[in-house]
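Okay, so here's the structure we're looking at.
Left out: one protein chain. Kept in place: all the others.
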Amino acid sequence: MLGRYLDNVRKFSPLIHNITNYVTVNDVANALLACGASPIMADEPDDAVEITAICNGLNINIGTLNSRTIESMFKSGRIASELGRALLLDPVGAGASSLRTNTALDLLKQIKFDVIRGNASEIKTLAMGSGTTHGVDADKADSVNDDNLAFMIDFVKDFAKSSGCIIALTGAIDLVSDSSRCFVIRNGKPEMGRITGTGCQLSGIMTAFVAANHDHKLEACAACVCMMGLAGEIAFTRLQDGEGNSTYRNKIIDALYNMDAKTLNEGAKYEVR
Amino acid sequence: MLGRYLDNVRKFSPLIHNITNYVTVNDVANALLACGASPIMADEPDDAVEITAICNGLNINIGTLNSRTIESMFKSGRIASELGRALLLDPVGAGASSLRTNTALDLLKQIKFDVIRGNASEIKTLAMGSGTTHGVDADKADSVNDDNLAFMIDFVKDFAKSSGCIIALTGAIDLVSDSSRCFVIRNGKPEMGRITGTGCQLSGIMTAFVAANHDHKLEACAACVCMMGLAGEIAFTRLQDGEGNSTYRNKIIDALYNMDAKTLNEGAKYEVR
Partner (left out) sequence: MLGRYLDNVRKFSPLIHNITNYVTVNDVANALLACGASPIMADEPDDAVEITAICNGLNINIGTLNSRTIESMFKSGRIASELGRALLLDPVGAGASSLRTNTALDLLKQIKFDVIRGNASEIKTLAMGSGTTHGVDADKADSVNDDNLAFMIDFVKDFAKSSGCIIALTGAIDLVSDSSRCFVIRNGKPEMGRITGTGCQLSGIMTAFVAANHDHKLEACAACVCMMGLAGEIAFTRLQDGEGNSTYRNKIIDALYNMDAKTLNEGAKYEVR
């Protein structure tokens, strides 16, 4: 049962360093706090390296990257890897520009990440060197559906094997896999795509889940994906007439805040393939 | 009727690149999503140029500008202009510092914008090389009211002619004009001024309205100003005892999310002069 991995986050309260974009950074911080973890953000190279060393995990998100933050990503990533910290890459917009694609590919070459978390277009770009994209959103042509499910499961398993990372490809159907097993997760609501930053939040809290569950990284990542989707479902039932994406954003973080192991165990919708 | 221009945004779903300040960037992203558009943000020069090329519009907002983002504004603005993308300038704080004033004036000299969207002090600064200012808020001495309305309509028409841009001067009374016509709009609530970023949100979504309505740019800008003001009115009626500017912020974005053509047509308060 996946709820125990949430319990460990709340018990261990990992400190998570986020080198992340300024669009969604506040939501990432509040989502981490909602799960019982502590956020910290630094992006000047010297500062980022030192902060990384005192943290339990590092979440590298390449949205709004710049030359200074890219240097911080490489230096902090190396330190985190040497120290055995939980280490996640969110390749926001890989495929949309060469700077983003190349930065993500170079990070993967030089640093050993525990997890890559992205949408279908971003993951395809990293796995195959190409992918269609609609800015920072996945292109419909790339999405996982019941028709291509078996193919996509093989694809993420193969990429997990070649990259040595857990792959968390999220969308209408989420796939979380190491090279041997793949969690196929059907939590969540399509309206979550009308809020900026649900993916960034997921990457932040997933880093905390890995940091708090070093011996069960794959299950922890799957638990985290189920939790985020379930929070979206719970928040959706709480929306009232006239409310929209801004209130939905708040209610999703509220649902993370109130989530417990029992609710997660009962609400998680997944199979292992 | 203005509602059709909203319908086009929802149908076409333009991808809008925003080089914008980090204070209100999250609200700009959620406001764009609320209207059915997609936001993306990049501000490293190489990245910004490539992202601009894949987008339908570019919103340049000079709040919290720095030397790196200024370079991105010029390079991206030129590309957007060459490619015929919707192109908007929000001269946040023009008049409050020489860097802001000069950057805005230089952008206008070198790049052909579709629209300039600002408050009265900012627009006066750009039109006349001077203007009083209260930081990033308009000075009361500059505001449009019923006493100076005829004068201000002539002023924006003249500036629209000399600049070759649509001018959207927003405040208690909003003026949206090309050189021949001026929409005088009376939607909105004064309490919107107690929320940071309603102007920035307006600039973001106005870029999407222009991108989705290339053949009717003036009407699309007017529709967008009516919509933002009407969202402020609808959200205000939904405020409960004890709620304040933070909840009002969320409810305005929610009202954008739920706006349809019929509501906009019925609620828009404007005359054309």
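Per-chain residue numbering starts at 1, and chain names A and B are given in the order in which the chains are listed.
Keep in mind that, in the parts below, contacts are C-beta pairs under 8 Å (C-beta built on N, C-alpha and C of every residue); 3 or more make two chains touch, one makes a residue touch a chain.
Bear in mind the structure is a predicted one, so any value in this text is a computation, not a measurement.
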item	value
Of B:66, B:110, B:162 or B:237, the one touching the omitted chain in the full complex	B:66
Selected residue (touches chain absent from view) among B:195, B:212, B:226 or B:259	B:195
From A:143, A:179, A:250 or A:265, residue that would touch the chain that is not displayed	A:250
Contact residue for the chain not shown (choose from B:27, B:44, B:114 or B:178)	B:27
Where the unshown chain meets chain A, residue by residue	15, 22, 25-26, 29-30, 33-34, 38-44, 46-47, 50-51, 54-55, 68, 234, 238, 249-258
Where the unshown chain meets chain B, residue by residue	21-24, 26-27, 63-67, 93, 96-100, 133-137, 194-197, 242-247, 249-250
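Just so we're on the same page, only the chains that are shown with their structure count from here on.
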item	value
Superposing rotation of chain A relative to chain B, computed on C-alpha atoms, to nearest 5°	120
Centre distance in Å when chain A and chain B are each reduced to the mean of their C-alpha atoms	33
